[in-house]
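What follows is a single structure, and I will ask about it in a moment.
A single protein chain has been removed from this complex, and every other one stays in its place.
The first chain written gets the first letter, and so on, giving A, B and C; residue counts start at 1 in each chain.
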Amino acid sequence: MMKGLKKWRLFSLLAVLTVFLAGCGQEQLSTLLPAGQVGRDQFNLLLLASGIMLLVIIVVVAIYLIALLRYRRSKLGEDFIPEQVEGSHKLELVWTIIPILLILLLAVPTVYYTYKLGDVSAMGAVDEDGNAEHLVVDVTAKLYWWEFEYPELGIVTAQELVVPTDEKVYFNLIASDVKHSFWIPAVGGKLDTNVENVNKFYLVFEKESKDLKDGVFYGKCAELCGPSHALMDFKVKTMPRPEFDKWVTAMQATAEKQNVANEQGEEIFNQSCIGCHAVSGVGESNEKQGPNLASFGDRNRVAGFMDHSKEGLIEWLTDTQEHKPGNKMPSFGGQLSDQEMDALAEYLMGLSVEK
Amino acid sequence: MSSVAQKKSFGATLWDWLTTVDHKKIGILYFLGGGFFFVVGGIEAMMIRWQLYKPNNDFVSAGLYNDLITMHGTTMIFLAAMPILFGFMNAIVPLQIGARDVAFPFINSLGFWMFFFGGLFLNISWIYGEVPDAGWTSYASLSLASEGHGIDFYAIGLQIAGGGTLMAGINFLVTIINMRAPGMTYMRMPLFTWTTFVASAMILFAFPPLTIGLFFLTFDRMFGGNFFDHQMGGNTIIWEHIFWIFGHPEVYILILPAFGIFSEIFSIFSRKRLFGYPSMVFATVLIGFLGFMVWAHHMFTVGLGPTANAIFAVATMAIAVPTGVKIFNWLLTMWGGSITVTTPMLYALGFIPSFVMGGVTGVMQGAAPLDYQLHDSYFIVAHFHYVIVGGVVLAILAATHLYWPKMFGTMLNETLGKVTFWFFFIGFHMTFLIQHWLGFWGMPRRVWTYMGDQGWDLANLISTIGAFFMAIGVIVLVINVIITSVKNVRVANDPWGDGRTLEWAIESPPLYYNFTATPLVRGLDSVWIEKMEGNETGLTPAEPIKDIHMPHGSIIPLLMTLGLFIAGFGAMFHSETNWGLPVLIFGLLWTFVSMAVRSLQDDLGYYIKKEEILRDMKALNKGGQK
Amino acid sequence: MDLNKKFTPETWPEHPERATLEAKNKFVGFWLFLGGETILFATLFATYIALKNSGPSGFGFSTQELYELPLVFVMTMLLLTSSLTSVFAMYHLKNYNFKKMQLWLAITAFLGLGFLMLEVYEFSHYVKIGFTFSNSAFSSSFYTLVGTHGFHVAVGLVWITLLIFRNAKRGLNLYNATKYYTFSLYWHFIDVVWVFIFTVVYLMGVIG
């Protein structure tokens, strides 16, 4: 029995090590590879906390093992009656005070970072000309998709957040139906999107997304919001300021003119889809029921998680409910012929501001 | 009536169980009812893990998955863990304090039936086909938006079960306050009794908010209330606060009795007095108290603002201190003792490292800015299964082995017990350790499926395999129970040989009036003291043998509950059918009339005559310790 | 327990409400129940405070316009007085004076009934002017808080009525003494809650 115990301990230690060595997860969505100041602050706190906790575990397990090994009845004899010790004030004081100190060690940075990461006082700051100093993005979470409005810039997009690197980006978060939670694991912790009030926080993106596996960071909805909660993913593109400005200009230009890759597709779109989807990137949130498609061709996924390809798109359009149960877009499987579908898909894939 | 076993017809036996007010029988009922729901919740867990073993699995649909996690969480917490613990409390605590009965036998029985019918009500949703699906926390925006009657089952079912819990809590409190044997001062009470006391006090203060919260939910969904509908000026965050004002104390309601059970085990199987008894008591009370000051740590990401987050973060971490005191006291109880590794002790030994790991991850989550990352990720799932499975469930399994002889008069097989332990323990770490990393790697909880290639595939597979190890462990336990019950080898008063508290000085199972004469308690671990002084029985009577007052059984608790059960369906369907309202009224009237009958009856109980007790004693002595 | 045991004022125990173990259990259990009720009402108060004056856009009701102090004042006086009358009843319980106790309890019940009728009047008045339960979050929380209190009053009335009639012929004994006593505790507790309701809901509501 004892041997079994020892072996298991060794084995579990090895197992833990392997897991550690197996790495820190994937760059585009792991909290262990923070890609910005907020995430890094939190990661540092994680390291500090883990260190303290590891220490606690080691001390406990050490005492435990010694006691278990030394005081077995099989060694001491069946009839051995141990001394009935009542306790020890000295010892008890020790294991009250040391944990208090450890807790203080953790509590101080906790309070510090709580205030630091919660500080949005500079959000509305303007420079001498009255221009906003910081980029502000209004995020609206909806049943199973995300809308991103840039109020100062007059543009709106969906499913893919585009932000400049190396500056504080401020967020206003709200949900329009049920509660969701906005989380970009690699960049920083989450904040809920409540239905009744706007939550504010900031993030800093320090890494360009184009070097990542898919060219984007992954964003997740972190609050149960219905059947397709698991599929309520979004993506984040980060780029240096000049490129970002270029993207903004291109988005603003979609108000006048879009790429039309397929005339028939455009026609079908204007018949069946325009009621819910805009193809102009200029606008505000909540103008339409569905996501803004002005930059659809630049996306990484369809509806947040499906392959971004013509086939993937057609699959989505054909049966939306199968892929994302409970979402608010009707399926068009029966209504459009294969050829029409094809045209529509080509048109949509052509909606781009980056190419 | 006599304690000597009589052959009874099946009907009579059934009637006996339905009407019983004997705390030992109610304990068994709680244990069986909770055990049943544990298996139900366990099967739900296995289905969850099966769905997640590989990416893009389609074993269950998205909607069904949400049903599963909601019912798994709700069932395990309200219908499995708590009732099983209540089972042990009922069976053991009155014996530990030298009482013949609980303070309110009738209410005790009512509490059980309300738990059981509440649980049934909740689970009938599976048959009806509309199942609660907003998570066990049922956050308001989603639970209002949820279609069908699923959430109605949740709100009404938990309301009924919760009422039962509150009654059970008050009953334990008064029992411990008023019914202790002479000499059993507060500072001589065994730790399981103490933790029962504090957990019951927490129930008293934590369940009323739940009642109110569920009431709001019921009214919002069924009777035109607007508490949470923000378009009507309501606020969903109120639900979150109320739920966690209840919910956080709830988790300590679960863990404290578990601590109590382990305290008994460490001291019995180390053959040593509990180290630092007074500080153990103090720590228990402190944990109970602090448990009410930290609820917002579940809401760090709600946007309450830095001040609230900072205050609640620090308060949360503070709980580590009294909990640590307990851990070290257990270690020092072992230190210098004479440790024998029986099955219960094996569970206790498994508990220490498991619970410490779960506890320290709790403290990590308490660091608010860090929790912004961890919240609603698999790290949380890992944390709470480490404390719940590694703490509460291990305690339940340990107590099952420890108290089986006291409850059923026969011993579970030790070898099979150890087999169960190893399967369960290994499976448990395998399932949940890896989930910490899943959380770090960005996997949110409550996801029905996940895309491949995000680095989560292998970890999820390992986790699922571990879960099946746990299931094997539980199945071995069930086999063990069946074999043991069939063999039915009777055991003596103190089958473990080192019992220290009063329950080990009387028959296994005890006579229906527990003690022939109320015992006199002369110190902590009174049976141990008596035995060390050469008194082999372990008991010193505090009074001569005399008539004993006992309560009558009653079917009314069952009837009262039935009324509520019926009313629940009426409430649920009152807006869409025209039979709903009459049924609602009928059910409530039914309950009210049963209640009135009860209070008009003047049930004063009956007396067991002295002669009968003497006869029982003689029968026991002549037959010796079979 | 022997119901027929007859007492005289001289043999009647000093604390009849907790003279037996069963009575002690009830006594302590009821106090604990009241401890739980405290939290129950605290939660209702917290919700009310959070939701007061909050309604859909264009919502027209506010605490200042709604509440009328004279009515509340009369209700308060009724309930406070009924608290005193139940103290009188308990005084006679201790003195083993059954008739007088019943009388004072009946008076208590009448005062309580008066309170309840005024509350019903108040609610129906609000409903008439359009302030219904479903009208807003404010109305829901208002009716729930004040209504739960009113419900407690109603339960108390039923309870005491049953007690008075049930025991009218039997007189006082150690079995029903506890019942009477716990009723009086309950009744005072209702009064305690009302003190906070008239302060937090009505008075502070009028101040705004």
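Criterion: contacts are C-beta pairs under 8 Å (C-beta built on N, C-alpha and C of every residue); 3 or more make two chains touch, one makes a residue touch a chain.
FYI, contacts and distances are computed from a predicted model.
Absent chain per UniProt: "ABC transporter", "Cytochrome C oxidase subunit IV family protein", "Inner-membrane translocator" or "Phosphate transport system permease protein PstA"?
"Cytochrome C oxidase subunit IV family protein"
Which visible chains touch the chain that is not shown?
If we consider the entire complex, the absent chain touches B, C.
Of C:Leu103, C:Leu118, C:Leu162 or C:Met204, which one is in contact with the hidden chain?
Answering carefully, the residue with contact to the hidden chain is C:Met204.
Among B:Ala308, B:Ile465 or B:Ala492, which one touches the chain that has been omitted from the display?
Candidates B:Ala308, B:Ile465 or B:Ala492; residue touching the omitted chain: B:Ala308.
Using the touch definition from the top, which of C:Leu32, C:Leu116, C:Val146 or C:Ile164 touches the missing chain?
C:Leu32
Sort through C:Lys5, C:Lys99 or C:His125 and give me the one touching the missing partner chain.
Of all options in C:Lys5, C:Lys99 or C:His125, contact with the hidden chain holds for C:Lys5.
Tell me which stretches of chain B touch the chain missing from the display.
On the chain B side, contact with the omitted chain comes from 177, 201, 204-205, 209, 241, 245, 289, 292-293, 296, 299, 304-305, 307-308, 311, 547, 549, 607.
Residue by residue, what part of chain C touches the chain that was omitted?
Counting over the whole complex, chain C touches the hidden chain at residues 1-2, 5, 7-11, 13-15, 18-21, 28, 31-32, 34-36, 38-39, 41-43, 45-47, 49-50, 69, 73, 76-77, 80, 83-84, 86-88, 91, 94-95, 174, 184-185, 188-189, 191-192, 195-196, 198-200, 203-204, 206-208.
Basically, only the chains that are shown with their structure count from here on.
Mean of the CA atoms for each chain, then the mean for all of them together: which chain is nearest?
The most central chain, going by mean C-alpha position, is B.
Using mean CA coordinates as chain centres, what's the gap between chain B and chain C in Å?
Roughly 34 Å, centre to centre.
Please report how many Å separate the Cα centroid of chain A from that of chain B, as a whole number.
Here the centre of chain B sits 36 Å away from the centre of chain A.
Report, in whole Å, the distance between the mean C-alpha point of chain A and the mean C-alpha point of chain C.
A distance of 52 Å separates the two centres.
Residues of chain B touching 2+ other chains?
In chain B, the residues touching two or more other chains are 235.
State the interface residues of chain B toward chain C in the complex, per the touch definition above.
103-104, 166, 170-171, 173-174, 177-179, 204-205, 207-209, 211-213, 215-216, 219, 223-227, 229, 231-235, 238, 241-242, 245, 549, 596, 599-600, 602, 604-605
Enumerate the contact residues on chain B facing chain A in the complex.
61-63, 66, 133-135, 139, 141-142, 145-146, 230, 235-237, 270-273, 275-279, 301-303, 305-306, 309-310, 313-314, 317-318, 320-321, 324-325, 327-329, 331-332, 334-341, 349, 352-353, 356-357, 360-361, 363-364, 366-373, 375-377, 418, 422, 426, 429, 433-434, 437, 439-442, 444, 446-451, 454-455, 532
If you look only at chain A, which of its residues touch chain B in the complex?
Spelled out, the residues of chain A in touch with chain B are 1, 4, 8, 12, 15-16, 19, 24-26, 29-32, 39, 41-42, 45-46, 49-50, 52-53, 56-57, 60-61, 63-64, 67-68, 70-74, 76, 80-88, 91-92, 95-96, 99-100, 103, 106-107, 109-111, 113-119, 175, 177-179, 181, 183, 185-186, 188-192, 194-197, 199-200, 218, 220-230, 233, 305, 325-326.
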